[in-house]
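Contents: one structure, followed by commentary.
Removed: one protein chain of the complex. Kept in place: all other protein chains.
Coming up: chain A.
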Amino acid sequence: MTLKARVIPCLDVKDGRVVKGVNFLDLIDAGDPVESAKAYDAAGADELCFLDITASSDNRDTIFDVVARTADHCFMPLTVGGGVRQIADIRKLLLAGADKVSINSAAVKNPDFVAEAADKFGNQCIVVSIDAKKVSASGEDDRWEIFTHGGRQSTGIDAVEFAQRMVKLGAGELLVTSMDRDGTKSGYDIALTRTIADSVRVPVIASGGVGTLDDLVAGIRDGHATAVLAASIFHFGTYSIGEAKRYMAEHGIAMRLD
């Protein structure tokens, strides 16, 4: 009777290979994103996310093959992001088998691209990925800005205003990553997640900084996100998807455990 919170493992894919290995013992090839996807599917992940970090334009097409092979084997919702800049990129990903695409820097550079994409493919498959950093000093009211280039470049754009604008343009979901927390294992930036989640009508996915299962609980309970994304705690086998979901359920969050 209730919509369940989602646990979404995210895989970084470069040139068609997983960058951070997955610690599943029974994987035939831990570097093959499709093998990892199958393992996450079997483990009960609620959705799967591929982030394509391929740098060379020569190898950009490798992600389409990865997505197609994943869709052949996994019957779970798949979001693909990284390098989505044109309508043609989205069409190719959806045709290959992605259910949603996430748009990051292209949304910052050209917000109308989000509107165009949502118009063409429907809001439900357009996720806008927001990379934000806290810019307020201690003692001031919290304020976050959009950063690009992996958190190195400031844009001066207020993160909450940007989030609201993206929803108005047609984003069906927001993936909110704290660039302060990403990779630190110190937990999500709960204030950032909650401030954005409370200011938009669409679902928010919390991202960046997960170190413990309590962080996942906090993302939903305190951050008001409806989904939690994590990479390394799952890849390195610190926790399994099943452990994470059971832990969240034990802490009062409605989860899908079938």
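Throughout what follows, contacts are C-beta pairs under 8 Å (C-beta built on N, C-alpha and C of every residue); 3 or more make two chains touch, one makes a residue touch a chain; residues count from 1.
The rule is simple: contacts and distances are computed from a predicted model.
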item: Name per UniProt, for the chain absent here [options: "ABC transporter permease", "Imidazole glycerol phosphate synthase subunit HisH", "Oligopeptide-binding protein OppA" or "Aspartyl/glutamyl-tRNA(Asn/Gln) amidotransferase subunit B"]; value: "Imidazole glycerol phosphate synthase subunit HisH"
item: Touch with the omitted chain, as defined above, among A:Met76, A:Val135 or A:Ile157; value: A:Met76
item: Option touching the unshown chain, where A:Asp58, A:Asp112 or A:Asp258 are the choices; value: A:Asp258
item: Identified contact with the non-displayed chain, of A:Thr2, A:Ser56 or A:Ser138; value: A:Thr2
item: Touching the absent chain when the full complex is considered, from A:Asp52, A:Glu173 or A:Asp215; value: A:Glu173
item: Touching residues on chain A - with respect to the absent chain; value: 1-6, 41, 46, 68, 71-72, 75-77, 94-99, 121-125, 172-173, 201-204, 224, 226-227, 256, 258
